[in-house]
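What you see is the complex with one protein chain gone and the rest in place.
Going by the order they are written in, the chains are A and B; count residues from 1 in each one.
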Amino acid sequence: MIANILDGIIFGIQLGLWAAGLTLIYGLGGVLNLAHGQIAVISAMVLAFAMDAGLPALPASGLALLVGGLVGLFLDLTILRPVYRLQGEARVLLSLLLTLGFAFIVDGFLNWRYPGRALSLFIGGGAIDILGVPMRRGSLLASAITLVAFAALFSFFRFTTLGRAVRSVIEDEEGARLVGIDPARIMRLILVLSGVLAALVAVTRSMVVSVDVQAGFGITVLALIVTVVGGLGSVSGALLAGIILGIVNVIAADVIGTFMSLVVLLLAAAVTILIRPAGLLGVEE
Amino acid sequence: MSNRGRDTRTARSRWSLFGPIVAVGTALAVIPLWLDHSGVLMGVAVLGLAFACYAIGFNVIFGSTGQLFLCVGALAGIGGYGGAILADTVGLPVVVSILLATLVSCVTGGLLSLIAVYRSLGVIFTGIITLIFTLTFDALLLGLGSLTGGENGFLIKAGADTFLRKRIPPYYVMLALVVAFLLLHGLLRRSHVGWAWRALRDDELAAELAGIDVARYRVYGALVGAAMLGLAGATYAFTEGRVSPTTFGFAQVDVVVLVMLAFGGIGTLLGPVLGAATFTIVDEILIEFGQLRLVIYGALVLLLFLFLRRGVIPTARDFVAKRRLSQASAAPD
Partner (left out) sequence: MLEITGLSAGYEGNDVIQDASFRVDSGEAVMIIGSNGAGKTTLFRSVVGLLAPSLGAVRYEGTDITGVPAQRIVRRGISFVPAERRLFPRMTVRENLALGAYPGRPDPKTMELVMDLFPRLAERQRQRAGTMSGGEQQMLAVGRALMADPSLIVLDEPTTGLAPKLAADAYEALGALRDRGLTVLVAEQQVPLAMALCDRGYVLDNGRISTQGTSAELANDPDVRRAYLGIT
């Protein structure tokens, strides 16, 4: 049971980090990126092929993160351009439709060219005892990396001028402009960052389970639900919601089986949204 | 004198509603003349009509009342699976099963709308709640395998020996649904309901201030649209003779319907049919591309929303209006 809960927490933190990218993009500019999962998959494939080509795991992972960031930048420079010209709900809708179109292209291409291809980074060595529970080395490394990434993210927002500038745009875009912050550049920065994070989670995820070419939409949908439950625009909310849903997921899977656990997870999410539309840590408007 | 003037005006306005619907119905009615040699092509045509029904239903909910229901497939699936289970497992007559399943779908749509309205969820949150509903529905289909046949679905025994499984009649059954849905939507748009819908789409706050019960008209839209989806889903399931998760899957139904509607023109009466016809043909052409089909679909979605955001019908209407205007101003009085 404890082993399962630990697994759930690890999965939850990873979900949280995926959701963090989505939630930041939404909070900054009312843009929903439905190609988030595809960025993760592209990066995973880059890593798989780089390692096939003989690149050691570490530089290959670096390459995967770089590619993740570049895809984010690409979205900002191309299909999101017309989105930025709109306001309000029209903006969210168009962003959702255009990124969905992009996601189709990526999914279709990868499944056509590399059907069934998957990335798994198995970390060797025996299990290590944590609280009397044997944990696989891969899981431990994955959760360590994810936690460090979260800590780095939080310090960035708390202690750096640029991080504060990002928060200021989320809180009041016009106020941010008045102190000299260009919201468009902040948005670009965060799209790159969210691409890197998506790639990072794909890499760490592949240390626990394999990440295949079809994983994209599943990732996006889970991240979207975590984002909404945590509160749009709130990174700490994403982490909290990720962990809660991660635990709910493993416990429910244990008790009633995989498909039904998904139902429980979804209902938990729906109930949270209905009780608190702003999300767990979101701000009521 | 004045009375007669009004009569001709109502006659003309009635014709402006019925005319296009009759034209579309007639055009679609002759299609089997060319396709009846091929069971496969007839199947494609029937599916195309089912999509036209779904697109009309979704248009009533999203186009007319602005509620982004990302559960078109799930509501149609409630109709399809519900009808099939009621007829096969419970043993009710086919017609009763279809009607009961439609009712369940209708009530479900109404409840979803009620929740969205009651919690005053915006477009995006309505979208996410209904998306969660879709995912839950999918998970239930897989989880309740003994009832639903899991990921393979099941063959429907009821109605197997009726005209619903012949080659040609299903086409006309679905076509009748399309025409009926168009008429219903058209008449609703002309009634006080349609007037309230337009008001709340234009400016929700102003509509509220003008004394329109926005919540109630939203729920009306969802009830009507969901009933259409359920009825079409159930009828289609019986003509197909089988149901499976992909028959009503999110990627297979919702995404496609959204693209069809956006192409034809969201909120227009005939846009859904135009979109469904176009994309049924496009899909048939692309079928040989296999997985690449998804790439082409994605590219089409991008192009559509980048360059034809309002859809074919509104764009064409604007174009015609502009030409008339320039001709009128060019012509000396």
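By definition in this document, a residue touches a chain if its C-beta (ideal position, glycine included) is under 8 Å from a C-beta of that chain, and two chains touch if they have at least 3 such contacts.
Source: prediction; values computed, not measured.
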Displayed chains contacting the withheld chain: A
Residue in contact with the excluded chain [from A:53, A:179 or A:275]: A:179
Full-complex contact with the absent chain, from A:61, A:95, A:168 or A:220: A:168
Contact set of subunit A toward the excluded chain (per top definition): 161, 164-165, 167-168, 171-172, 174-183, 283
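Simple rule for what comes next: only the chains that are shown with their structure count from here on.
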Chain centre separation (subunit A, subunit B; CA means) in Å: 33
Residue numbers on subunit A that touch subunit B, as the complex places them: 32, 79, 82, 89, 92-94, 96-98, 100-109, 111-112, 115, 217, 221, 224-225, 228, 257, 259-260, 262-263, 266-267, 269-270, 273-274, 277
Residues of subunit B defined as touching subunit A within the complex: 68, 115, 119, 121-125, 127-129, 131-133, 135-136, 139-140, 142-143, 251, 255, 258, 262, 290-302, 305-306, 309
